[in-house]
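The structure under discussion is supplied below as structure tokens; questions concerning it will follow.
A single protein chain has been omitted; all remaining protein chains appear in their positions.
Chain IDs A, B and C follow the sequence of writing; residue 1 opens each chain.
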Amino acid sequence: MPSQVELCDVQKGFGERQIIKGVNLLIQPSEFIVLVGPSGCGKSTLLRMIAGLESVDTGEIRFDGAPVNDRRPAERNVGMVFQSYALYPHMTVEENVAFALKIARVDAAERRQRVDEVLDVLQLSALRNSRPSQLSGGQRQRVAIGRSIVRKPAVFLFDEPLSNLDTALRVQMRLEISRLHHRLRNTVVYVTHDQVEAMTLADRIVVLEAGTVQQIGPPLELYERPANKFVAGFLGTPQMGFLAAEAVGHGADGLSVRICASGVTLPFRGQGSRQGNVTIGIRPEDCTLCAPEQGHLAGEVLQVERLGSDTFAFVEGGGEAPVAVRVGADRDVPAGSRVGVTFDPARCHLFDDSGVTLPPHTA
Amino acid sequence: MRPQWANRGALAFLFGTPAMLGLIGFLVVPFLMAIGLTLTNQKLLSPQDTRIVGLSNYERLLGLTMIRQDSVLGVNGDTGFERVRDVTRRTPRLHGYKPLGQAEFGSTRLVLLARDPIFIQSLLNTILFAVMVVPLQCSLALALALLVNAGLPGQRLFRTVYFSPVVMSMVVVAVIWAFLFNRDLGLINQFLSWATFGKFQPVDWLGNPATAMPAIVIMSAWQGAGLQMLIFLAGLQAIPKELYDAARIDGATAFQRFLHVTLPGLSRTIAFVIIITTIAAFGLFTQVDVMTQGGPANATSTVMFYAIERGVRGQDIAYGSTITVVYFVLIATLALLQQRFFARRAGS
Amino acid sequence: MRRSPIMFSAMVLLTASCGEKPVDTRANLHLWQHQTGPEEHEANKQLIARFNAGHPDLKIHAQTIPQGSYPQSVMAAAMAGRLPCVLTVDSPMVPAFVWAGHIRPLDDLIDRNAFAEIAPAGLGRYNGHIYAVGQFDAALAIFTRRSTLAQVGARIPTVQHPWTREEFDGLLGKLKATGRWQVPLDLGTREPNPNWWTYAYSPLLQSFGGDLIDRGANQTAQGVLNGPAAQQWAVWFRSLFVNGFARRQEPDDQSLLHGRVAMAYTGNWRAPDLEKAFGKDLLILPPPDLGHGVVIGGGSWQWAISSTCKSPKEAANFIQHVIRTDEIADMASAAGMIPSTEAAAERTSRFRRGGDWRVFFDLSRAYAQQRPSTPAFTTISNAWYRAARDIMDGTNPRDSLDDAVDEIDQSIQDNGGFATVAKGKSR
Partner (left out) sequence: MKPPLNSKTAAQRIATYAIVLLFVVIFVSPFLFMLMASFKPNQQIFSDLSSIRAFLPVGSISLQNYRDVIGSSGIGRFALNSAFITIVTVCAGLFVNSLAAFALARLEWRGKGMVLGLIVVLLIIPLEAIAVPMMLMVAYLPTLGFEGGLSIQWSWLDTRLVQIVPFVANAFSIFFFYQAFSDIPRDFDEAAYVDGATPFQVYRHVIVPLSGTTFATVAIIQGLAAWNQYLWPVIVVPSEGARPLMVGLQQFFRFQTEWGEVMAYATLATLPVFLAFIFFQRWFVQSVMGSGVKG
């Protein structure tokens, strides 16, 4: 049975350094939760705390309402897939998968049956007598998954499971994991630094940064309504462009914001009156190129990335970083040319001095 | 910080106890006993009760002093010095001291006296052995490792051959080499004589104070180099091949590559090998016991040999223990100093 | 999973190996003997077998112990309270064993008259008691070949008229000059055993007029071991090696047999081999008279009863069996050792008057001198060994002898003069 997992003000530090600074999270049964964040943000630590491999300094972790802080990993009924897979090199595929059952003294017949079932699901039956060293990366990954699902855990933990695979395999395994989740309906906590994995797999994404939850929500909500500049910048490729700006006054069209680099003032509807520095965030797909003198922003095209389906131009417009603009696949923009960039203020995100989205997210 | 369940104090205690009991019971306790015995006059095979004698064993072992003598007129008119032993027997303060070394300055001479000159000599012999065997054995091992690593066909076989003396009992090896070193019949003299068309004068390798220790050095290096060779081999193979390729592109000769790539790449390994070889060298015992029994004229008596000679064979347990405790202090200091030295070198 | 049965059986084996030493019971009599040559070993086995056959109520369990570590073994066993009932003791070690309380007097178990026939060298006496008794003695002699001496025209010495020092040195020079031998003499210096050095070379010192210790009270070596006579001995001893008359270390003890040397200074136990090789050409000669008469070492391995023996009567029975004339004669014949009674000698073909090896018997009776009868013997022996070896290797003889004297006197002083203390000290 899938479990509900609850994290109540969970904190942890290593010596002086606070790694997890009070995380609250309620994971519903069968939910697929992805923890994302840059490396060192504490996401793996959090996962290991859920697994029981790390202690909890303060706060409580509850499975189905029952505190598990003092339970050993084995008593929590979790399955875990490690980044390194941690397949035992001295055991065959079958032995690796059967290991947990052997430890649990499941009788041989049932063991055999359950292992067969798992190998079958993961299409590993033909490889059952191979050793991990004889397998490809994707096969190893599947064995690692098989090993953790054979016990039918209530909660399924993945620690960056795809980071050792090449791109094509990663896509394939992503699909497999997704299919598996639909089939087994376990509660899943999945750690990655890859936002594509997060976006494609998650029911809800938890964005972590420096031990703090930045935002929790369904992928698209996070994409479209990031709670702050960090989340906005973290999700989406290429990254959202940021322009330093200044709120200059409130008019009929809304808040007037002047872009510092170009001096162009834009009206932002639905915003309260305010003064001072703000940041405008704009996604590549919401920008269009135009003649330099017509744009809200003008600058030199530093680089053009042609991905086939899309082409992105990176325009040096006087912001913190070049602003990425999605142009049609067929548009030919030479690097070094001077262009203008326009965008619809309604599609823009506005962040205050501290990076919080304006108006504060209410979701 | 690991979770509570992973704090396995009790379990670690359970797992570690058999080994720790063994180590404490058969290493720590006897060692503490040895320290305790040094303060007594415990003998083997004596019906007399053991007494506490304080530090007198240490005094007997390490006592050193110096006297100055003025020359005196001899019976037949020439000047000379009074025999040191006559002085020490006459002077209560110098009772038990024996001459260790002397230096003359015109009509005076300084004589260094020791309570136990054989111990001092054994100590010097041990240091001499280490000073000779460590460079020889380490460079031999490095040479063998380079040869084995040269990529010639059959290198595995060579590796096995060079290593094979290591697995042999030192007793067996010493018995064979004692035979090889024999003056008139030994193969070494026979070979040297053959190679120099008979010009070579046979040397009584183990019977001459000047050659006995070098002979043991040669045999020990031969016996032990294989082990260090393996360690060097590992070190060599850990040096990235790209560094050699880069050096080649830069036009470095083989010797320059050795100097600027191999040696720096091996620095940690070299430090490790030198430390273990030195510690082993200071424990020299079996070779001496089988081949020379400390002779000739104490030229091969080592600290460990002398300890067994006095402690077990001379039945003076307390004195033998004193020697081993001094030995331990020495070796521990040495190991510590070496580690410091190499650690600092590696750090800079 | 696969490991545990191995571990288990290892543990079982370990436990099972614990109880391998049987304990004394009334029917068993344990016995230790030192390691000897094969003939003597075999003779001993038969002696024990005969005794066992004659005493159905008693069984002797014999163990052979390496000679080199025999005193340590006895000491270790004594510490553990596990000395056997009967054991062999090298005669100079008897006082030390008595002093340490390892062995008990024989003369309160066996009538003293039983020992009347035994030669003095065959009795281990200390403090007025007999503690050990031997079936035989050994004697060192010069072994050479009639043809060898004839080659250089040397006189064949006799027990009454041994070689003088000048004759002996001159002979060595002549032998060396023939060029047939790299060195003419094997002195036996290859053996790294202090007791051998004492046995073999301290008689030479005595022949020079020196000694290991002042035999009066056995309290000091001063003036005896480092006196003028001892220094003369040292110079002479060293000269044998400097002049190339002897090798400091022969590769084995078969130098004479293989013709590497012209003469060998060794014991009667080598006689059978050499006789087999050289037949009538073999000469067995007394050692030279180096100024104060010929001296050879007396006293060999003897039988004793441990003080912890629980069945001393039975042990005494065995000792009495051992010194029966026929047993002594059998041992002497089988092992080529000099019988310790005249009666037994007459029963052997070799040692009776006119026998081939009678010379050993005569040498032993005429010239044998006991080693110092003191518990300090081990110290003396070790100190002497070191000094003699160093002198052989070229150290200053006076210093080396002084060192030995200091060491001996120091040890006697440390041990309170080796005064006998109350017996029965618990372990």
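By our rule, a contact is a pair of C-beta atoms (placed from the backbone, for glycine too) under 8 Å apart; a residue touches a chain by one contact, two chains touch by 3 or more.
Everything numeric here is computed off the predicted structure, so don't read it as measured data.
Undergrad: For the chain that's been dropped from view, list the shown partners it touches.
TA: A, B, C
Undergrad: Just one of A:73, A:226 or A:322 touches the chain that is missing; which is it?
TA: Reading the full complex, the residue touching the unseen chain is A:73.
Undergrad: Among B:52, B:73 or B:167, single out the residue that touches the unshown chain.
TA: Checking each option in B:52, B:73 or B:167, the one touching the absent chain turns out to be B:167.
Undergrad: Which one touches the absent chain: B:29, B:210, B:246 or B:337?
TA: B:29
Undergrad: Can you name the residues of chain B that touch the chain not displayed here?
TA: On the side of chain B, residues 2, 6-9, 11-13, 15-16, 18-23, 25-31, 33-34, 37, 144, 147-152, 158-165, 167-173, 175-177, 179-180, 185-187, 190, 222, 227, 230-235, 237-238, 241, 244-245, 248, 268-269, 271-272, 279, 283, 285-286, 289-290, 304, 307-308, 311-312, 317, 320-321, 324-325, 327-328, 331-332, 335 touch the unshown chain.
Undergrad: Touching the hidden chain in the full complex, which residues of chain A are there? Just list them.
TA: Chain A touches the chain not shown through residues 51-53, 72-74, 78-80, 82-86, 88-91, 99-100, 103-104, 147-148, 151.
Undergrad: So that we can see where the missing chain sits, which residues of chain C does it touch?
TA: Against the missing chain, chain C presents residues 1, 3, 6-7, 10-11, 13-15, 17-23, 25, 32, 35, 37-38, 63-70, 72-74, 76-77, 79-82, 251-254, 258.
By definition in this document, only the chains that are shown with their structure count from here on.
Undergrad: Measuring between Cα centroids, which chain is at the maximum distance from chain A?
TA: Computed centres place C farthest from chain A.
Undergrad: Most C-beta contact pairs, which chains?
TA: B-C
Undergrad: On a C-alpha centroid basis, what's the spacing between chain A and chain C, in Å?
TA: 91
Undergrad: With chain centres taken as the means of their Cα atoms, state the distance from chain B to chain C in Å.
TA: 35
Undergrad: So what's the Cα centroid distance for chain A and chain B, whole Å?
TA: 63
Undergrad: Would you mind listing the residues of chain B that make contact with two or more other chains?
TA: Expected reply: no residues.
Undergrad: Which parts of chain A, given as residue numbers and ranges, touch two or more other chains?
TA: none
Undergrad: Please name which positions on chain B make contact with chain C in the complex.
TA: 41, 43-48, 85, 96, 98-99, 179, 182-185, 204, 206-207, 209, 293, 295-298, 312-315
Undergrad: So in the complex, the part of chain C that touches chain B is made up of which residues?
TA: Going by the criterion above, the answer is residues 71-72, 75, 78, 96, 99-101, 182, 192, 194, 247-249, 251, 378-379, 382, 389-390, 392-395, 399, 402-403, 406, 410, 414-416, 421, 423, 425.
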